[in-house]
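Note that one protein chain is taken out, while the other chains of the complex remain in position.
We call the chains A, B and C, going by the order they appear; numbering starts again at 1 in every chain.
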């Protein structure tokens, strides 16, 4: 294993933070504390974590509607995230964006996006910027199997490929877009094959295995960073919750399928490995759990205590100065 | 050779009609008789001809901005085409559409299109209609290498593929979109590979060889007609003229390249074969030339003699009754 | 008469028209279970998340003798399919000289009010009104949505139905028997003599509530719901303004180049109506910002009863 113990523990902590954060956001949504919608990342934590662990602070990511995990993994402040989700003035976007539009440009988070696949073209431009700058930055764009059905998917793959841009297309194939299985909606059912047709090297890995995610991304990121052009990685996974935390759309996926995937919990899998190898011990796990929960609690308290925006704040930020 | 002599002669005549039609339209454009723009099909005649020779009258086609050849091959009346291009009331669209928007729904021509790739989704819908009807109709959509760069390309391939629609994607790869070579704009430079990634069978043929076009399309059309789902065919060719018959966009393609492709004239290649095999003789060729020229002349006369629309005609047809 | 919800009325309109015409096909990214159950998965189709080919397919179906419904869900998702609506559906009848009809119904939900933020909240009908060739319906009541959708499903042109997300649960009465509502006929939802209030979509309900409240103060407000934006019933609006001499247009959409701007222009450019105006016509519109997420700001940008009342008071 090429990963040092400290990094592994850190990734474990990140995954747990993502899980607990979204659990809390979902609970608070159900309590009516959070307006709008919450798309939970539960079950996919290894991907954001293993990918972002290979990024520099000045690398950039572009996220999608299911973005909390990506942001936390890239280093976003969960207090300001929670405040944004609560619609508070202290949130990342001063309450203007909410769950689907969190960004932190200071650490390379170019923003979540509410339109399926719309982040891919933007990431392509960010990768062009990285290329022009020539400082070895790379860009990662996270998107789902559903995004692979939109026209912007092909346009972005094609452009990134012909310009050999430093961009990782990180496809989180959680097998459904809302209730539509990718096996129905993606002709042939082979997403990496599409990328290959755009002349791009591809990999496909178990997105619930932190080690696989980390190692694969490490290799890919090195190639992309050193001028190898874009890379497409499919991370196979599953979302535990329904499409979003509201029952306006029923979850039509087979109950047994959901149950079987929950057995593939990326956090427990990592935990087990770390216990086996002695990198973590039960007491350490309890400690981490406590620290993470305390942080989440703190974030929620911060959000709850923060002021709502003034109504008139709505008029600011339509344009920059 | 599985094609009977009469059909071959008919196809020869069609190709010549297309050539002479566009030559005339271009001349008349330069004389100021034709408003707007004319995108000449010169050099690509074998494709429309060989493809449409395999279609039933009730099969449908969807064309693009470079559409005259497709329409003639599908059986459009060149008088009404020319009248439309002249902007006359007797034209197919009463002068409302012009060169880029000719249609004849009575013989399955669902229209040319001025927006690159926009015909692909429409053809997909037409193929869905054919599928639902279950009368063995098929649909052919003609488009260029440039159209393969738009997002709608992938959306249409994907949808036609998952629904197994009776649709032939007829890609006329004339190697440039305006002045941009497809080898630059299409990552990897392999267009059929893209279709294959959408789980579609593909073929790639010499689009300047009428026999290859005809035979390939025949085989493909049979499969598509009998429930085999969509098929992608790349017809490799070259456009002889500049992007359109106006010098607002310079032709930046290498002069030698243009010259060498003119040596691959699809009409002369067919003529040579037909002379060799005795299916055509010099006198027959002269006769056909005369007849074709007479028809073109007649069409142009008809167009010239036809009345312009009244200005107020502009107000009709915004909506159907 | 039966009392049903707005959502149910829409579903019934579709069901009834699907029964009337076997060549009607529904396309949406999510399964329409009631239609699938009754008409089968061949006619009620689930598409990939590919709105452009979804709308394009509806056009191709329509040009091939079918009648197609393209359900885009939220109006913000429509922008990825904009070319198929603006350059294709809207222009195809005209460009081809009227050779073929294109019976297409495009459905989109509109509106803000549930903290979905800018990419899931919009009222873009004015953008489509600027594109000749698209009919536009904007049903605000249970009765209207059923009748207008049925008319749209018998029309031979592309019709866009903009349905407000917050109205889904609204309840109201519909007749037992088959009925349709002609396009281009406004509904006078309340008669009055002091002020004409033209209200669009969900704002019709706010307008009626305000009219009710102001009635108590002795102010008589006429509330007009155009119901369809293309064609737009100019005559009914002008007639009312000639009577009242005052106009307020209430529209949740962003103000600049809104349907409200069009309605004001139609009124003021007509000599007869202009001459009857007792005070400047007013707009009560959504503010010119993207829709913000947090409730205090979101409420601030949407018209409400107070803003409507203030505008009316200014006129008197």
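For this structure, a couple of remarks:
We take it that a contact is a pair of C-beta atoms (placed from the backbone, for glycine too) under 8 Å apart; a residue touches a chain by one contact, two chains touch by 3 or more.
Note that the structure is a prediction, hence the values are computed from the model and not measured.
Seen in the complete assembly, the chain not on display touches A, B, C. Considering A:43, A:69 or A:151, the position touching the chain not shown turns out to be A:151 (whole complex).
Screening A:72, A:103, A:186 or A:299 against the full complex identifies A:103 as the residue touching the chain left out.
Among B:59, B:104 or B:150, only B:150 touches the chain left out of the display.
For subunit B, the residues in touch with the chain missing from this view are 35-37, 87-88, 93, 95-98, 100-101, 113-118, 146-147, 149-152, 177-180, 184-186, 249, 252, 308-315, 318.
Seen from subunit A, the chain kept out of the figure touches residues 60, 62, 91-97, 101, 103-106, 110-111, 113-115, 118, 120-130, 132-133, 151-152, 155-156, 158-159, 162-163, 316-321. Although one chain is hidden here, its contacts on subunit C can still be listed: residues 52, 76, 79-80, 82-83, 86-87, 90-91, 94-95, 117-119, 124, 126-127, 129-133, 230, 232, 253-254, 256-262, 264-265, 268-271, 274-275, 279-283, 288-290, 292.
In this section, only the chains that are shown with their structure count from here on.
Think of the whole protein's Cα atoms as having one middle point; the chain whose own Cα middle lies nearest to it is C.
As a whole-number value, the distance joining the C-alpha centres of subunit A and subunit C reads 37 Å.
Chain centres here are Cα averages; for subunit B and subunit C they lie 40 Å apart. A separation of 46 Å divides the Cα centre of subunit A from that of subunit B. Shared interface positions of subunit B, i.e. residues touching 2 or more other chains, are given as 151-152, 155, 158, 162. Looking at subunit C, one finds that residues 47-48, 50, 52 touch two or more other chains.
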